[in-house]
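And now, subunit A:
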Amino acid sequence: MAEIATAILMVIGGAFMLLAGIGIFRMPDLFMRMQAATKAATLGIGCMLLAVAIHFQDVSVATRALLVTAFVFMTAPVAAHVIARAAYSVGVPLWEGTLRDELGEKQRGGEGKGKESAGGGSAYGGSSLRSDGDGQ
Partner candidate 1 sequence: MNLLLVLPLLIPLASAAISILFWNSIRSQRWLAVLSMAALFVASLRLLDEVWSGDQILVTQMGGWPAPYGITLIADLFSSIMVVLATLMGLTVTFYSLFSIDKQREAFGYYPLMHVLIMGVCGAFLTGDLFNLYVWFEVMLMASFVLIALGGEKEQLRGAIKYVTINLVSSAFFLAAVGVLYGVTGTLNMADLAEKCNSEQVDPGLITSISMIFLIAFGTKAAIFPLFFWLPASYHTPPVAVSAIFAGLLTKVGVYALIRVFTLIFTQEPEYTHGLILVLAGITMLTGVLGATAQYEFRRILSFHIISQIGYMLLGLGLFGLAESTEVKLLGLAASIFYIIHHMVVKTNLFLISGVVYRLQGTYELKPLGGLYQSCPWLSVMFLIPAFSLAGMPPLSGFFAKLSLIKASLQAEEYAIVFVALLVGLLTLFSMTKIWAEAFWKAVPEQPNPRSKRKSTRVIRKSTENTYRMLLIPISVLAAITVAIGFFAQPVMEASLRAAEQLANPEFYIRTVQGELS
Partner candidate 2 sequence: MTFLASTLVGNTLVASAATVALGMAGIGFSLAFIRLVRGPSLPDRVVSLDLLGTLSVGIIAAYDIMTDQPILLDAATVMALVAFLGTVAFAHYVERKGQDG
């Protein structure tokens, strides 16, 4: 019984991890890549660690597995958030299919500038990171 549960959890976990990989590989802009990657991977790890906890049937292992799970669930969204925030602030572009950018609209309104393209508004006016981290 435990074996089957372990196996299923592992396969599911693996599948999510694969999904995360595909997501980050395929999605068209940074934000959607993050959307895909962070959550799928977190879920995948959750499954894996659950499998570990079940498989070893040992309190200390299970505790640690749960601890790691909790930790990952705690940190993953924050990590995603800080990167997204930073990326947005330096003007990493949104996908062209993006419908509307209410944050950008507000900022443009505040600064009284009329930039058109989605995601074109950089909070700090920095645009150097658009294509690469630190220029060429």
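Here is the rule we go by: a residue touches a chain if its C-beta (ideal position, glycine included) is under 8 Å from a C-beta of that chain, and two chains touch if they have at least 3 such contacts; residues count from 1.
The candidate set was assembled so that all candidates are chains of the complex that A comes from, given by their letters.
All figures in this text were calculated on a predicted structure; none of them were measured in a lab.
Student: Of the candidates 1 or 2, report the single one touching subunit A in this complex.
Tutor: None of the others touch subunit A; the one that does is 2.
Student: So in the complex, which bits of subunit A are touching candidate 2?
Tutor: The touching residues are 3-4, 6-8, 10-11, 13-15, 17-22, 24-25, 30, 33-34, 37-38, 41-42, 44-45, 48-49, 51-52, 55-56, 58, 61, 64-65, 67-68, 71-72, 75-76, 78-80, 82-87, 89-92, 122-126, 128-134.
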